[in-house]
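First the structure, in the form of structure tokens, and then the observations on it.
Only one protein chain is missing from this complex, and each of the others stays in its spot.
For subunit A:
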Amino acid sequence: MTVRPDRPEPMNAVPVRHPGRWVAVAVMAVLAAMLVHTIVTNDGFGWPVVGDYLFSPPVLNGLKNTLILTVLSMAIGIVGGVLLAVMRLSPNWILSSVAALYIWVFRGTPLIAQLLFWNFLSALYPRLSLGVPFGPEFVTFDTNQLINQFAACLLGLGLNEAAYMAEIVRGGIASVEHGQTEAAGALGMSRAQTLRRIVLPQAMRVIIPPTGNETISMLKTSSLVVVIGYFELLTSVQRIYSVNFQTIPLLIVAAIWYLALTSILSVGQGFIERRYGRGLQTGPPGPSLLGFLRRRPEEVAA
């Protein structure tokens, strides 16, 4: 950029040289070239096979199940997590202890064991009933009919996730300054109003990044439902390659879909983070969709 006459003369200093950076660039370039070369030339990758199966019905069916399981389990996990966190922070020590016990049990036992437990619940309780405790029963269900495989998957993944989400939400709530609660209380807001309108929106900023992590992790963790015979993306490709032995190409198919979903989730997380970051960073208010493309003037000048 040109220097205007009223500006002081700029520093005409020789910048520091960074030879190490150029060495690193060279090494990376060679490694990248090797990678591209092997991907293109090694027939073992079976790219035509990848293309054949990427949109095949069994794979898309598994993908659909992965999505459904992830979305519903995370919904159960988030709602349950908020409830458990509020219980955990309650002044009522019974509620707080129950939440602590829940978190202890569900974080402390393997998820596979929990999935199997829900699937075999009928061994423990062949029938489930609604009624007065220790009194008459109004409706009775056959456990195996009430909790089918899909329900067992949701219970296993969702209730386990709730325990992790509870700790994330609790950390978020604890991160909000106590002065906020006092200010809301001094204005006559009830505890519930304060939580909903003042504390949780601010806690979201701390809650969202680990929740994004949990969701991405759930995409892949949901493949554990194979232990109770349900199927999703990874199970679907396993079924295919156990028949046609195209193991690597089919694993690449699964990896492509997982990466695609993870990318979409990361973008979504970015939007939500900006939404709840309002007022907490300086600069113009409101989310800016393409903010990262618009460089600030001083950066352009530099």
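We adopt the following convention: a residue touches a chain if its C-beta (ideal position, glycine included) is under 8 Å from a C-beta of that chain, and two chains touch if they have at least 3 such contacts; residues count from 1.
Definition applied: contacts and distances are computed from a predicted model.
**Student:** Pick from "Alpha-ketoacid dehydrogenase subunit beta", "tRNA N6-adenosine threonylcarbamoyltransferase", "Amino acid ABC transporter ATP-binding protein" or "DNA polymerase IV" the UniProt protein name of the chain that isn't shown here.
**Tutor:** "Amino acid ABC transporter ATP-binding protein"
**Student:** Per the definition of touch given earlier, which of A:40, A:94, A:124 or A:186 contacts the omitted chain?
**Tutor:** Missing-chain contact among the listed residues: A:186.
**Student:** Which subunit A residues would touch the chain omitted from the figure, given the whole complex?
**Tutor:** Against the left-out chain, subunit A lists 177, 179-180, 182-191, 193, 197-198, 201-202, 276, 278-282, 285.
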